[in-house]
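To start, the structure itself, in structure tokens.
One protein chain omitted, others in place.
And then chain A:
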Amino acid sequence: MATLEINDLHVSVDTENGPNEILRGVDLTVKQGETHAIMGPNGSGKSTLAYSLAGHPKYSVTGGSVRLDGEDVLEMTPDERARAGVFLAMQYPVEVPGVSVSNFLRTAATAIRGEAPKLRTWVKEVKEAMERLKIDPAFAERNVNEGFSGGEKKRHEILQLELLKPRIAVLDETDSGLDVDALRVVSEGVNRVREGGQVGTMLITHYTRILRYIQPDHVHVFAQGRIAESGGPELADKLEEEGYESYVKGGAAA
């Protein structure tokens, strides 16, 4: 069973005024089949955690460890992490001009699966996944994320999640900027993947809204670069009522 273990993770970014520590000792274990909601105010370091797990070069790990089934994730390049089963659905997916969605998906699937998917079954697989996410078939011939609306970009991320079938999925504010209809479609996509029981999910979000569609097993409040409180789904209800104020103030005082 796949287990992602994050221990005392410290991460900095370089700024004009020298390195700025954003993650200050994150501890978290995510097992296959579990869903963890990571919630927190803006600037608490949630997205930094997401990008650090995927290996974005902007972030420097200064301490701690990340292991996937005992393997050192931090030693891996971003593509090695993806092939090991870590998937990051990005908050701001990047435009890649001149590369069609169909070419991109097939190249990614070939990389992740270790061999090119058989063309006939692959076309069907993509078509059905796109239908489920209510993505216009014409999208296949468009360039990756180029001219996509916010909702289209997020659906395209979840399409990749469904096709690449990772062991650990990190969803970075997949809900932000979505209207209710799009949120439902995207959540259904995530739930289909979760129902397979093969994926451990880290659902990073600012709002509790998406948790009505995707039920987490665990809820963590992120503040000042670490997990400030952990609990079950009831913690989300508390956040819904009280907001993040107590964590922000508490952190500032500490």
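Everything that follows uses one rule, which is that a residue touches a chain if its C-beta (ideal position, glycine included) is under 8 Å from a C-beta of that chain, and two chains touch if they have at least 3 such contacts; residues count from 1.
Operating definition for what follows: contacts and distances are computed from a predicted model.
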Legend entry - Options "Iron-regulated ABC transporter permease protein SufD", "succinate dehydrogenase", "SUF system FeS cluster assembly SufBD core domain-containing protein" or "Bifunctional protein PyrR": UniProt name of the undisplayed chain: "SUF system FeS cluster assembly SufBD core domain-containing protein"
Legend entry - Which residue of A:102, A:143 or A:198 touches the chain not shown here: A:143
Legend entry - Of A:33, A:63 or A:78, the one touching the omitted chain in the full complex: A:78
Legend entry - Omitted-chain contact residue, chosen from A:23, A:90, A:211 or A:235: A:90
Inset, instruction - Over the whole complex, note the residues of chain A touching the chain we left out. - result: 54-57, 77-79, 81-83, 87-88, 90, 93-99, 103-104, 107-108, 111-112, 143-144, 160, 164
